[in-house]
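Before we start, here is the structure in question, set down as structure tokens.
== chain A ==
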Amino acid sequence: MMAGWLGSLLSAGRGAIPFALILIAWALATRAGVLPAMFLPPPGDVARTAWQMFQDGSLWINIGASVGRVLVSLVISVPLAVGLGIFVGLRRRLSPVVEPIAGFFNALSGIAWLPLAVTWFGLGWVSVTFILFNTIFFLVFYNTLVGVRTVPRIFEHAVRTLGGSRRHVIFQVLIPGAMPNIVTGIRMSIGFGWRALIAAEMIATSTGLGFMIYNASNFHQTDTILVGIVTIGVLWLLTDRLVLQPIERWTVERWGLVSSAS
Partner candidate 1 sequence: MQRYREIASTWVIILAASIAAWSVGAATLPVPDYFLPPPGAVVSTFVELMAKGMLPTFIAESLRRIILAALLGLFVGVPIGLALGISRGTADFAYPVLNFFQSVSGIAWLPLMLIWFGFGERTILIAVNYTVLFPVIFNALLGIRSVPQHYVNALRTLGASRWRIVRDVLVPGALPNIAMGVRLGLAYGWRALIAAEMLVGANGLGFMIFNAQAFHLTARIMLGMGIIGALWVILDYFLLRPLEESTIARWGMVQR
Partner candidate 2 sequence: MDGGALGAGLFGLMRGLTVPALAILRHRSVLFLLVVAVAWASWELFLALTAPRRIDPALRSALQERTPVAVAITLGFAPENFHIRLFQSYGVVSGVRGTTVLVSRVSPEDLRRIARYYWVQRITPSDRARLPPVP
């Protein structure tokens, strides 16, 4: 593998080729008139719509709504879930019982809560944010709980033999030992949460990227849908590059985790 900026430029270039091919195929297909314009508008139209939405702010409002909900939910749910997970994980009598319950609620998390949330809170951002909260919370809570419980006892015994107190055990052994699981949980919660959000926005609210594309389909505004889809993809790629990969690099360096696509 060629080192340096030339190598990474070539690598990026190679990665961009499939996108270019797709764009070309798309342009050719619409030029040839294979499908009606409503089904697949030409790339030029989509670009023009995107530019328009950029300028009149409608795209930004929706991006802001979606991303904002995710950030708020992360900021509130993650510390709560990690704290609670550690607290429960330390209680030897409680954790074996709570773990399967947490696993069940973890399995349930996400869009399945939508009808209940709408019953309780009506349509709107409250229901949508509630779903995001509980998706992120249960995922991180469960992973933290499992992480704390699966730290090998031998480490704890080692610290105890060396005269460590319970506090040493908690802060020097259990919490660091659970970190890989905690970080994995946080990473996964962003993936699952983002998807639950898009689906919930389609059904239950009137702002956000999910709403934007679902609403557009009602009016057969295919170009808006495509703008939305590309935006979602780009946002995720940015999150991956700017947030998830650094986290992964940090944890791989520290605790030898393995990369996976989430």
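One rule holds for everything that comes next: contacts are C-beta pairs under 8 Å (C-beta built on N, C-alpha and C of every residue); 3 or more make two chains touch, one makes a residue touch a chain; residues count from 1.
Selection rule, in plain terms: all candidates are chains of the complex that A comes from, given by their letters.
All values derive from a computational prediction rather than experimental measurement.
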Complex member touching chain A, one of 1 or 2: 1
In the complex with candidate 1, residue positions of chain A that touch it: 1, 11, 14-19, 22, 38-39, 93-94, 96-98, 101, 103-105, 107-108, 110-116, 118-120, 191-192, 195-196, 198-199, 202-203, 210, 213-214, 216-217, 220, 222, 225-226, 228-229, 232-233, 236-237, 240, 256-262
